[in-house]
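Below is one structure. I have some questions about it.
Of the protein chains in this complex, one is absent; all others appear in place.
Our next item is subunit A:
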Amino acid sequence: MQEKNRGLALFTSLVFLFLLGPLIIISFTSFEPGSVLKFPPEGFSWRWYENIFEVEMFMTTFKTSMLVSLLGNLLALLLGIPAAYALSRFDFRGKGILNGIFISPVLIPGIVMGFAMLKYVIVVYDLPIYAGLLVGHTVLMLPFIIRVIASSLSNFDFAIEEAALSLGAGRLETFFKVVLPNIRSGIIAAILIAFLESFNNVDISVFMTGPGVSTLPIQMLTYVENNFDPTIAAISVLLMIFTAILMFIIERLMGLSYFTKR
């Protein structure tokens, strides 16, 4: 048995090498002083990190990505918190269908959603590109917001709410003073998970960007098509640090068990 376990341990190490190796390699190549990506790098230089700040499009698209993810998140929260509350607090007819509708943005292929949105949100509804992008990202984030918040509401004891109500507090007051503070960490985790989904999104953004408006991942894709220097490697490192920080906060707030549940 010991033998078999050692085999499994070795196998698992190789699996993790496969998963993390490419990310480590990309990090090393970001310090290459020459203009061709190499592993191992032939020296050490911050040159490509400086280049990120010199290519104006990266800064512009970073700001767009930030703004769209943050505003979209806010919008998704405004729409999602009441819905998550209604879906986890009450039983009513049609609940299953509504649940399905709220989760469906994750079931429909992103690329299909992006195309359908281009056709209707941009062309038929004639929304400006920026607004269309924002709407697209809000749709994308809603299921994550609803799912995470609903799961923290399922751990909330609604008897506490009843108690507040029976003591004479209004529904709204109870919600803001009793329910919300109790699920605060769930809400912050929902914000971060939805933010990462939106910030990294390609499938929808690739259709919703247009002249003058683009997001960082789309700009990176365009850049890779024309250049093969270590700039993207440098951006990748910064993005990975950013991801690691957000992941650490999510872990602190609600553990990583959200990810292992399907």
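A few notes on this one:
Simple rule for what comes next: a contact is a pair of C-beta atoms (placed from the backbone, for glycine too) under 8 Å apart; a residue touches a chain by one contact, two chains touch by 3 or more; residues count from 1.
One rule holds for everything that comes next: contacts and distances are computed from a predicted model.
Candidate names were "ABC transporter permease", "Sarcosine oxidase subunit delta", "ATPase" or "Tryptophan synthase beta chain", and the UniProt protein name of the unshown chain is "ABC transporter permease". Considering the full assembly, A:Thr29 is the residue among A:Thr29, A:Asn73 or A:Ser214 that touches the omitted chain. Within the complete assembly, A:Leu221 is the residue of A:Ile52, A:Ile129, A:Ala169 or A:Leu221 that touches the hidden chain. With the whole complex as reference, residues 1, 4-5, 8-9, 11-12, 15-16, 18-20, 22-23, 25-26, 29, 37, 39, 78-80, 82-83, 85-87, 90, 92, 98, 101-102, 104-105, 107-113, 115-121, 124, 135-136, 138-139, 142, 146, 171, 196, 199-200, 202-203, 206-207, 217, 220-221, 224, 228, 232-233, 236, 239-240, 243-244, 246-247, 251, 256-257, 259-262 of subunit A touch the missing chain.
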